[in-house]
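Reviewing the structure listed below.
Showing just some of the chains, left in place.
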Amino acid sequence: MKKITVGIIGAGRIGKLHVDNLLSIPEIQIKSVSDVVVNHLQEWASSKGISVLTDNYKDLLTDPEIDAVFICSPTNTHAQIIKEAARAKKHIFCEKPVSFSVEETIEALKVVEEEGVKLQVGFNRRFDPNFKKVRELVQQGEVGQPHILKITSRDPEPPSVEYVRSSGGLFMDMMIHDFDMARYVMNSEVVEVSARGAVLVDPAIGEAGDVDTAIVTLTFANGALGVIDNSRQAVYGYDQRVEVFGAKGAATADNCRPTTVEVSTAEGVSKDKPLYFFLERYTQAYIEEVTQFAKALLENQEVICCGNDGLQAERIAKAAKESFVTGRPVKIEHIEQAEDKVVLN
Amino acid sequence: MKKITVGIIGAGRIGKLHVDNLLSIPEIQIKSVSDVVVNHLQEWASSKGISVLTDNYKDLLTDPEIDAVFICSPTNTHAQIIKEAARAKKHIFCEKPVSFSVEETIEALKVVEEEGVKLQVGFNRRFDPNFKKVRELVQQGEVGQPHILKITSRDPEPPSVEYVRSSGGLFMDMMIHDFDMARYVMNSEVVEVSARGAVLVDPAIGEAGDVDTAIVTLTFANGALGVIDNSRQAVYGYDQRVEVFGAKGAATADNCRPTTVEVSTAEGVSKDKPLYFFLERYTQAYIEEVTQFAKALLENQEVICCGNDGLQAERIAKAAKESFVTGRPVKIEHIEQAEDKVVLN
Amino acid sequence: MKKITVGIIGAGRIGKLHVDNLLSIPEIQIKSVSDVVVNHLQEWASSKGISVLTDNYKDLLTDPEIDAVFICSPTNTHAQIIKEAARAKKHIFCEKPVSFSVEETIEALKVVEEEGVKLQVGFNRRFDPNFKKVRELVQQGEVGQPHILKITSRDPEPPSVEYVRSSGGLFMDMMIHDFDMARYVMNSEVVEVSARGAVLVDPAIGEAGDVDTAIVTLTFANGALGVIDNSRQAVYGYDQRVEVFGAKGAATADNCRPTTVEVSTAEGVSKDKPLYFFLERYTQAYIEEVTQFAKALLENQEVICCGNDGLQAERIAKAAKESFVTGRPVKIEHIEQAEDKVVLN
């Protein structure tokens, strides 16, 4: 059996999650893990059968045995590591967003293209079976020409204010997933956005310069309209819904719940709240995204979520932020684009 | 416009309900109402534009202007009044059950047949749009050859013990609706029943000689099996569900609720309880059954729920009671039947 | 019993619907109907027991027996008739919108106020039990401080292009219902709107100068955000949903369907489409709105949907149209308002 040897850069929550999921793929061998501090990771690494643990990610890039790296370090390091990894001829799985700066992202993607390595960006929701089915229904024409897209995306609780400060803001940190989902299910580019935001959940988020509630309308290249609403706090759990409405009908993906049990009493009829947060809701999607990445490498196929997907979501996020600040619609074409507009990967 | 003049025999809850519903049918004129005591009904009758109020139902039968009577008096008077009304050439709408005695019912139906008048029995649930649709799907072959019927029928609260004592018992008073529903949606006769009953809601019901909880299995002439469960008390409201499962699929009618509103909070996700009881759930069905009765008279068509339907439901109820008492299955053919087994009406 | 004598101005579809619903209210007597042409209405009027049929609505205003008029004539006549009716001391039920011009509406409301008559505007959806429950839940604080409002409102099929031409446009003709719903369920004024529109259903609508698909975001006085999406054609039926999301949870009103029947076959699991259109979906709401109007007159209470409600919805619609044309957000305060901003009624 052909095998892929991988290294993990950054062993925080998401890095460890990828390790666990990669362990279930027979064709993958995890050889190395790097993090800025590694002492506390010794036991964890050995329990996972990881032989190399280093505080220098460059050790992974210079290791000729390593075929691919997973970049799970902080966002402000992504672009630089992508470039170095690409130049070292490693295939790359990079967490979203590629960077906080569209320019940096473009630069990184250019190197990826030059070096001819594969780059998959971690928009895990593309691998959720519900949203995947909505996309398929749209592509198969089941709802006809799309007219309206609606995405609801609300977290169960806000992150810490420290996180908010370094997050790049709601549009870049949270809604970027929805911008990617919009492109994914509609199979059409966003050409204009108009954003409204508010601080309704926690004043401290506002003091940190961000919003916690937002509604963004989208105009697509195919003429359709769309709307995304975000909240940092839905007390009933992770609210993740997508609807595409078109000339022949609508496809709607509802929330997922732990059980199907319904309880009827004198007080009313109740069912489970949605699955709590992304780790619960997207368990299978996280497994699927690394499985598909492995498959793309083994079979030399295109990845399902490429560098250009990362870039376009960032451009939309940047436009949304600008629209929120100026109070006016912003065309995506006014946001920098990779020169030649080829689909980068 | 052709008009039908009707008289109402018995102005209790159900009699008054029929009056209100008949008032909305332009082709119907309510001329007379009889009850054993009428003084307290004067104001009500005049507000409804009813010109004759009498304590003798025979006054209605001798009135040549009256085309049809609604028999809403206590069950033990039904058979006798049916016979007298039929002999007076009045068309008849009779509340369920036709009588507590299959022999009496057969005798009454014989007179109806001899006189050639129409008789509709008040199995209102046949006119519920949900169950009607299940029947239509079965008849159209959408679920294929029927294999299994399931009926759940639970009241929100038990009647008074006095009512229980004179009710004829759960099988004759409550489950008789479900026996009719079974024949209606399956479009096949019940040939055998096996009943289990228990006193779980209120010991006083047991002391009155009845059960408050029961499960009855049915075997149909077409080979299918069925099951009905009844409870005198579902604290969450009137639970009325029907499912037909067959070779090509299943059709399921769920409960109806006041609104479609769903509330999601930190405690859970809740929706409305089922509509409280028969007056709420079957509002439209009660209107539809008298509308269809009027139509059958005006257009000289067959009624949707005829005397034989009343008879067969009673035979099944009697068999169920016998099965409950003996602990053994009982074949319906062992219960008396009208001699010639023609469909009586 | 106190009685109210009413006259109907305009016997088109909605006028006739009101007649039927009013006939079921014992305290109401319909004396007169006016329309521009009346010959074809003779039989209909007599079948409804209406004694006066005239081609001049002024006949109703000069009739001292008439307490209240229902203005069901074309929109461009509403404001004028309101003023005349108010000066004739008639109470008024007026179909939506009050006029196509905010100035005219303000002028009409001023006369209503001066004359001290009651004016109810025909936003029938306020009387739908589902939306009423959402409002109550919001008012009772069940969802906490509101953060996001979402309204989906899609018609099953577009009106004729002739209708579109004289309709005042999608924002004034169709979305005005949703603007009123937004104020109703949120119990807060809209302060700003931002509109996007498109011609996706039928190019002829675009040629008539209108859009058939639109998304409008709203900012409320209480800080909340909202979004409304409209389409002139949902092939699966009348799509009418409302969601209020807040600090303590969410309340969602889903579509209503003819039955609860679910059919499971080898092809899939299916249920009924939403009720077809407004006559089916809002049957009870239309009855309830005239019942509540009658009650407001009989008990001298405030109407549930007053003149100011009509005015505010029009101001939002006007702002939305301006936003669509200019591509920029529009503040409602820039749209004319009644001078003294008292709640007009």
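We just call them A, B and C in the order they show up, numbering each chain from 1.
The rule is short, and it goes like this: a residue touches a chain if its C-beta (ideal position, glycine included) is under 8 Å from a C-beta of that chain, and two chains touch if they have at least 3 such contacts.
Being a predicted model, the structure only gives us computed values, none of them experimental.
Visitor: Number of identical chains in the whole complex, 3 of which are shown?
Guide: Copies in the complete complex: 4.
The rule is short, and it goes like this: only the chains that are shown with their structure count from here on.
Visitor: Can you identify which chains form the pair with the largest number of contacting C-beta pairs?
Guide: Chains A-C share more contact pairs than any other pair.
Visitor: What whole-number Å value describes the gap between the mean CA coordinates of subunit B and subunit C?
Guide: Going by mean C-alpha positions, subunit B sits 41 Å from subunit C.
Visitor: Would you mind pulling out the distance in Å between where the CA atoms of subunit A average out and where those of subunit C do?
Guide: The mean C-alpha positions of subunit A and subunit C differ by 43 Å.
Visitor: Centroid from C-alpha atoms only, then distance subunit A to subunit B, rounded to Å. What do you get?
Guide: 59
Visitor: Could you tell me which residues belong to subunit B and also touch two or more other chains?
Guide: Where subunit B meets two or more other chains at a single residue, that happens at 264-266.
Visitor: Which residues of subunit C touch subunit B in the complex?
Guide: Subunit C reaches subunit B through residues 24, 26, 47, 129-130, 133-134, 137, 142-143, 248-256, 258-266.
Visitor: Which residues of subunit C touch subunit A once you look at their complex with the stated criterion?
Guide: Listed in rising order, the residues of subunit C that touch subunit A are 145, 147-148, 150, 152, 154, 194, 196-198, 200-201, 213-215, 217, 219, 223-227, 229, 231, 233-236, 239, 245, 247-250, 327-329.
Visitor: Applying the document's contact rule, which stretches of subunit A touch subunit B when the two form their complex?
Guide: 234-237, 239, 257, 264-266, 268-274
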